[in-house]
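Pasting in a structure now, in structure tokens, and then I'll have a few things to ask.
What you see is the complex with one protein chain gone and the rest in place.
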Amino acid sequence: MTTVLVFFFILGGMALLGSVGTVASRNVVHAALSLVLALLAVAGLFILLLAEFLAIVQVLIYGGAITIILLFALMLTRTREGPVRLDNAQRRFALIGAGAAFAVLTVVIMVSDWPAPIDNPVRPGFSRISEVLFQQWAIPFEAASLVLLVALIGAIVISRPEKGERD
Amino acid sequence: MTWTDILLTSLKVGAMVGLITVVVLLLTYLERKILGRIQMRMGPMRTGFHGVLQPIADALKLVLKEDVLPSVKDRAVFWIAPLVVFVPALILWVTIPFTEDLVVRNLEFGILYIVAVSVFSIVGIIMASWGSNNKYALLGGARAVAQLISYELPVILVILAVVMVSETLDMRLIVEAQSSYPFIYVQPLGFLIFLIAGLAELGRTPFDIPTAESEIVGGPFVEYSGMHWSMFFLAEYANTFAIGALTTVLFLGGWSGPLLPGLLWFSIKTLSVIFFIFWLRATLPRFRIDQLMTFCWKFLIPISFLNILVTGFYLFYGWPSWSMFLLSMAMIFGGYTTIRITQKRRAASIAETLRLRRERIAA
Partner (left out) sequence: MPEQYSLEYTAVLIITIAGIGMVLAAFFASMILAPRSKSEAKQIPYECGIPPTGQFWAQLHLRYYIFAILFLIFDIEAIFLFPWAIIFRSSGAVIFYEMVLFIAILFFGLVYSWKKGALRWR
């Protein structure tokens, strides 16, 4: 158990470091790359919980796709060099909001009735995940496809050149 | 899990890393020899018998070259980018089986693990292009990422079709599922898509737009030299080897084959795929980026979806395997015809425009 605990603290520390770097870094590029570190550390934590499929999805979707979108978005907007001032007057409210979210999440995590204890995780097996996903959660799953479709249409509508604008 | 296990795994990892290094060096030599022969040259001849020591000479040279770090504000990003590209190229080898027992560790989610890890190296390319402080690097990096993410989709969709047929993500079980026939028989279309998209993932000719020397002077790697540059180079060849090995495992039946030992079969199949990749480099010119993206999004991705649907119906209703072969062939033929028709129509419209312009000038 102790080895797991050691890894938990290493990975948790990496995740914390990455998250703090994301908000505290003066350089947007460094902020984005710190976020990648945090996301990868979370993938490691999933492996400690024996949720390997989730870990792989975390690396593939968050470590890969979301990160690329984020970096592209930065390249899209930033037009000048050098550190830009990233904070503004809403800083305090952001702190309050983040603190409230943290408190709510902590309470939810504490009172929830988890199907398996964290100190003794079970490996569900991939076919079990599939069965639960497609039988128990079939309708949310179909809804997910609609959400994806809406996201796609939204992205296309926003990016379309407006009338009179040349490509 | 005991310390003995950890030690044993470490030894296996060491052997694997050593093997990859040797193969990569060998591949650089083979590529130069093959390209030379195709172009009626001898290739490297001076170092050792027919130049066999050339890779070692190259490696020594690269270590001894000056590692120029440009004056960048963001030196840290520049410095670790090769690491982020190289490490994924290495760690995906954990679960690629050479033979039944010759694998570092068989993972339950083997093939998905490989996909996830290889996507991550794209982040390294963005870091390289950002850290370089060079506008060609930035342009090349953006192009490279657009190409890599686009061609990742056909790769994933084709792998999905293979997983549907084999009903497992485990690389070893995928090979075992091919005991009666290799999957190229029921997935010839998948095999073709995987080869094409895999080639694009490698960024090799004819898909070498991101690094196009004559257009953007080496793309994201323009500022790199010495050891830092060699890491990108090594990663490229390790990935070439990986595409060869993956094609072998997913479509060509891995180590299985009559008479000869498994490792030999695996090597023969993998090397044939790699030879084909090298051969293409000597034969084909470079695509233009709009052709590249159009080909992916308007042809490869729709046809991969079609392939998945057809494969799904074939498996679900238990049609005989030759019907899947025929359907795939029909899809290949249909796709080819579509491309030809589109090309002809396009050529006709260009000719029409030119004719109109000539008439206007004449009038």
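Per-chain residue numbering starts at 1, and chain names A and B are given in the order in which the chains are listed.
Assume a residue touches a chain if its C-beta (ideal position, glycine included) is under 8 Å from a C-beta of that chain, and two chains touch if they have at least 3 such contacts.
Keep in mind the model is a prediction, meaning the values are calculated, not measured.
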Partners of the unshown chain among those that are drawn: A, B
Hidden-chain contact residue, picked from the options B:E152, B:E201 or B:E236: B:E152
Option touching the unshown chain, where B:V63, B:L263 or B:L326 are the choices: B:V63
Interface with the undisplayed chain - residues on subunit A: 1, 3-4, 47, 50, 52-53, 57, 60-61, 64-66, 68-69, 72-73, 75-76, 78-81, 120-123, 126-127, 129-131, 133-135, 138, 141-142, 144-146, 148-149, 151-153, 155-156, 159-160, 167
Positions on subunit B contacted by the hidden chain, ascending: 1, 5-6, 9-10, 12-14, 16-17, 62-71, 82-83, 86-87, 90-91, 93-94, 104-105, 107-108, 112-113, 132-136, 138-139, 142, 145-146, 149-150, 152-153, 156-157, 160, 163-164, 167-169, 217, 222-223, 226-228, 230-231, 289-290, 293-294, 297-298, 301-302, 305, 308-309, 312, 315-316
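Definition applied: only the chains that are shown with their structure count from here on.
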Distance between chain centroids, defined by C-alpha means - subunit A, subunit B (Å): 28
Of all residues in subunit A, those that touch subunit B in their complex: 27, 29-30, 33, 36, 52-53, 56-57, 59-60, 63-65, 67-68, 71-72, 75, 126
Subunit B to subunit A touching residues, read off their complex: 74, 77, 107-109, 112-113, 115-117, 119-120, 122-123, 126-127, 130, 138, 142, 145, 149, 169
